[in-house]
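Here the complex is missing one protein chain, while the rest keep their positions.
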Amino acid sequence: MARYVAHRLLMMVGILFGVLIITFGLSRVLPGSPVEMMLGAKPTQEQIAEARDRLGLNETLPEQFLIYLKNAARGDFGTSLRTGQPVTRDIANRASATVELVVVSLGLSLLFGLPLGVISAVRQDSWVDHAARAVSIAGVALPAFFIGMLLQMLFYGTLEWLPLQARIGAEVLLDHPFETVTGLYLVDTALDGNWIAFKSAASHLALPVLTMTLATIAIVTRNARAMMVDVLGEDYILTSRAYGIPARTIHYRYALKATLIPVLTVVGLTFGYMLGGSVVVEYVFDWPGLGGYVVGALINNDFPAVMGVTLVLATAYLMINLAVDLAYHLVDPRLRRS
Amino acid sequence: MSSVAMVSEPGRWRTAWHLMSRNPLFVAGVVVFAVVIVCALFAPWLAPYEPNAINFADKLVPPGLAHPFGTDDLGRDILSRVIHGARTSLVIGITVLAIALVLGIPIGLLAGYYGGRLDSLLMRLTDVFLAFPPLLLPIAITAALGAGLFNAMLALAVSWFPWYARIVRGAVLRVRGERYIDAARAMGAKDMWIMTRHALPNSTTPVFVQASMDFGYTILAAASLSFIGIGARPPTIEWGLMVALSRTKFLDYWWIAAFPGAAIFFTVLAVNLIGDGLRDVLDPRYRGRS
Partner (left out) sequence: MILLSRLKRLLALALVLPFAAAGTALAATNTVTYAHYGDIKDWDPAVAFSLEVPMLVNVYEPLLWYNPPEDDERFTPALAESWSKSEDGKSWTFNLRQGVKFHDGTDFNAAAAKASIERTMELKQGAYYIWSAVESIETPDDHTLVINTGEPAPIDLIASSQYGAYMYSPAAAEQGTDWFNQGNAAGTGPYHVRQWVQGQQVVLEKFDDYWGGWTDRNFDRVILKIVTENATQVQMLKSGEADFISLVPADSMESLNAEPDLEATLLPSWKNSQFLINVQKAPTDNLKFRQALTHAWDYESVVKNVYAGSAEVAAGVIPATMWGHNDDLATPEFDLEKAKQLVEESGVPKDQRKVTMAYIGTSEEYKNAALLFQENCRQIGVEVELKPGPWGTIWDAAKNLDTAPNLQSMTWWPTYPTPSDWLIGLFRTEENALFNLSHYANPEFDALVDKATTLEASDREEAIRLYGEAQQMLIDDATAIFYADIKSRVARRADIGGLRVNPAYNAVFFHRIHREE
């Protein structure tokens, strides 16, 4: 086990290194000088000199990369051109909004997507199966931004049930302040017993979460179904069937248990999709997280910010996949040998 | 799988087509996609109006007889724009996949055929590209290269090629140990020749299936990039961009967002149905899995 963990960790470090080479490469192929991209069009002489020094532009390329690595390892991604703040600070301020959005959406997506996939695998060609397949085919054909806008039209425009944008009501934040412990508004307001703020946060969260869930539930259902079909075809299930064990027991005790393990893979996959999707969804809902931040940065040619967020999200994705792999390995003894 | 190389390709395709034509979803996909292709090819003749012509007298007209899909805030006919938008979307799908294939196939061939160190090096390379959550690598690349449709397509291709490299590698690995490859080598055939004549054809089916699935995703991804402002630019007519430009008005005038959005949905849906149908028939491992 320890050897496996070490092996996986090493691999992750290797890939992270590759990711850094790519982002470093991108920062050096820019049209125009990297300094200009880092500082905007009209920097002063001192700023240029300082930046050249910080980026090590007077050194050779490998040395520049070392400096780049050193800065990245320290969490120094430079200063955002748009906000004037260190990119790391901006990211730290906004990460919790994205985490809240992604975690709640992931939970809902799994809560509804997994059973749907499993049932449709067990009862192949039933109406549940057809419905699930329809959802999984149609769901991946709808762009997330369009889902979000349709929901805005319905729940804000027509029904007037939910707010259009933002994370919490402005007045609520002022008149019913709560202590930020986790940065997740739902948790913080609940711990505080501040139900007015909780309600505001929940109603603001509803549409972005629904959008993310609808955009990813197809992936969950599709994969859950495929895995369950695989498991149902395994020898031991067929054997159990031959022994006359009731179908219900086979399906929901043996087979489901076996699927719970690869479900972890779905979690990892869906998580990645959600990180990518958060860019679009946060933009639609003016959600103050990393995705919205990166779009704002793109529009403003804020290169350091774009690269900082890219690195952070790629790292988060790698870590989740690592965690999934390790958990997988821990749960399924058969894999330990291979 | 070795039998694959034995059965003649055309015969296999005919059987496949016969099987697929009995799948109603596949047929529906083909029909819708055919409509999209016709729109793309004959846009100037099919579109009732000049798609970029501004006519303030008729702005924000709801769908009706004169303008079946209504008009936007500059009085441009949305139906005509949606029809022209089909061109852009098809060009995007084809270009992105073409670049991805050009990058991915040689890498997969080399990795699979030579194996060893080169293989692990190339595969770690694809791992690195796959380490980015979807959309983020294209975003980072366009941030460096500058916004614009071509750069966006290039960026998408760069984040897509690893899948093809892996598929081709897998297919090559399956035939590498086969006797006829060894025989060819014994007869003094050049590596290059073996790869292109024996290894490559073996991977066409899985590559084709994957490409048919990815075609829709590339259209979606490009629309997303246009939506956040780093893809297509006016006067290019692109569905994602049309939805993006409608953002300030769609709550009051639903049709300016709804029709281009629906166009994306139906096109991608059709392509996915076709892809699913192809995969079920051509790639038996997936049969019965949705």
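By letter and in written order, the chains are A and B; residue numbering begins at 1 in each of them.
Just so we're on the same page, contacts are C-beta pairs under 8 Å (C-beta built on N, C-alpha and C of every residue); 3 or more make two chains touch, one makes a residue touch a chain.
What you are looking at is a predicted structure, and each value in this text was computed from that prediction instead of being measured.
Checked against the full complex, the one of A:V5, A:V99 or A:A190 touching the unshown chain is A:A190. Remark: the residues of chain B touching the chain excluded from display are 52-54, 56, 59-60, 73-74, 229, 233-235, 245, 247-252. Contacts to the hidden chain, counted on chain A, fall at residues 32, 40-42, 82-84, 156, 160-166, 169-175, 186, 190-191, 193, 195, 198-200, 202-203, 206, 286, 288, 299-301.
By our rule, only the chains that are shown with their structure count from here on.
Centres computed as Cα averages put chain A at a distance of 24 Å from chain B.
On the side of chain B, the complex with chain A involves touching residues 25, 124-125, 127-129, 131-137, 139-147, 216-217, 220, 223-224, 227-230, 240, 243-244, 247, 250-251, 254, 257, 261, 264-266, 268-269, 272-273, 276, 288-290. Those residues of chain A lying in contact with chain B across their complex are 14-16, 18-19, 21-23, 26-27, 29-31, 120, 124, 132-133, 136-138, 140-146, 149-150, 152-153, 156-157, 222, 225-226, 229-230, 272-273, 275-277, 279-280, 283, 294-295, 297-299, 301, 303, 306-307, 309-310, 313-314, 317-318.
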